[in-house]
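Left out: one protein chain. Kept in place: all the others.
Every chain is named by a letter (A and B) in the order it is written, and numbering of its residues begins at 1.
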Amino acid sequence: MSDKIIQKKDLPDIVKSLKETYEVFAPVKENGFYSFKRLKDEQGIDFNLTNTRLSPKSLLSPQSERMFEFNLDEKSEDVNIVKESPKDYPPAVIFGIRPCDAKALRLVNVNFDNPEFKDPWWVKRMESMTFIGLGCNEPSNTCFCTSVGCGPFNEEGLDILLFDCEESFFVKSLTDKGEKLLEKAGINKDADSNIQKKAHVLKEEAEKKISSSVPTKKLSEKKINDLFNAPFWDDVAFACINCGTCTYLCPTCWCFDIQDEIIKHQGDRIRNWDSCMFPLFTLHASGHNPRSEKVQRVRQRFMHKLKYYVDKYNNGVACVGCGRCVKYCPVNIDIRDVFKLMNDL
Amino acid sequence: MHFSWISSAEAGKFAEVATEVIENIKKIGPIKKLVKERAEVA
Partner (left out) sequence: MIKYSETIRKIAKKILEEKSVDLVIGFKKGTLPLMTEPILINDAEKTDQLYWDSFCSMNLANYLPKKTEKIGIIAKGCDSRNIAVHIVENQIKREQLYIIGVPCKGMVDRRKIISFLNGKEIHEIIESDADITIKGEGFEHTLKKDDYLQDNCKTCMHRNPVIYDAIVGDLVEERKDPDPYDEVKEIEGMESEERWGFFSNIIKDCIRCYACRNACPLCYCPTCFVDESDPQWVGKSIDPTDTMTFHILRAYHCAGRCTDCGACQQACPMDINVRYFTRKLNKDVLDLYNSEAGLSIEKRPPLDTYRPDDYDKFIE
């Protein structure tokens, strides 16, 4: 894979030529915060952010998506036939995704794309997308990616990784998809050893700047029942108001709920993000709810991410240290504290 | 919204008010806001 260099002043033209082949998604600032949006014709790249408020997982798995539709009109030909809703999967570029969010997509991938089950919508979207990552020169003080198997310049899940070297970007191509994009965008100037060195230094400095860390080494050896019955859950869970903030902002949360909405004769089978924090999450049709109490739900979320996932996939915790839940939890429940409590039990 | 007190002994008033409300609704026309024809989702 090749290493290239692009001048920042050439970026608008590069984006313009990318738009000829791809739909370009990049962080856009609206209402005071950034989200990944499809760049409109005149919009350019804005990299003045630490990270987007919502993770880019909504590009792969939209918060609300119509999967199937059906017609209940007895008079029509296709009555009662459930049809897959037509969708487009044009080639797309996710420009400026952070390494933590890119790794998160790989983590979530084990759920939506594995030998047993393949979610066709997720799979098709992943195939159509090329991920251009932007390494973090200035991590936030709530970032703790380095202790959960990631880092400010981690390459997992990316097709290209950009290093912001002030006047220019060092462009590291990591996959065939990445190579193809460089070709399509006309990025062909090879990187010299100077910029390569600079990029290397940037990476090391950034990793040192990560000031927050969590202990994870003992999580896999702990007994599930010991963690489950630990005495600290009441304290951890008290403040929780059981909203969906942590789950919806988290790049590794993947739970969803499928519902039919029928208005007159039109039926839609819709998938919505769901949250284990909501009381209805485990409500059975019988009326029984195995997680009716708040403490059970809070415990479930942390056990899932920091224990069950660890045991099941042998690939570390289901957390990439992006820090969104820490920053936006209305009552300041801090997952970093829970890491400590669980690891050090 | 239209509120009126009408006793069951005031059949004439009931007919009047009902007619008035129906006329007013027809004048306003079909509801346009807060209507969901189909979920606006991806």
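By our rule, a contact is a pair of C-beta atoms (placed from the backbone, for glycine too) under 8 Å apart; a residue touches a chain by one contact, two chains touch by 3 or more.
None of these values were measured; they are calculated from a predicted model.
J.: Among A:Q43, A:S64, A:T282 or A:N343, single out the residue that touches the unshown chain.
T.: A:S64
J.: Can you list, in ascending order, the subunit A residues touching the missing chain?
T.: So the residues of subunit A touching the unseen chain are 30-33, 48-50, 53-54, 63-64, 140-142, 234-235, 238-239, 241-245, 248-249, 257, 259, 261, 270, 272, 275, 278-280, 326-328, 330-334, 336-337.
J.: Using the document's contact rule, name the residues of subunit B that touch the chain not shown here.
T.: Considering the whole complex, subunit B reaches the absent chain at 1-5, 17, 33-36, 39-41.
Keep this in mind: only the chains that are shown with their structure count from here on.
J.: Where the CA atoms of subunit A average out and where those of subunit B average out, how many Å apart are those spots?
T.: 48
J.: Going by the contact rule set out above, which residues of subunit A touch subunit B in the complex?
T.: Answer in residue numbers: 62-66, 261, 263, 266, 268, 270.
J.: Would you pull the subunit B residues touching subunit A in the complex into a rising list?
T.: Result: residues 36-39, 41-42 of subunit B touch subunit A.
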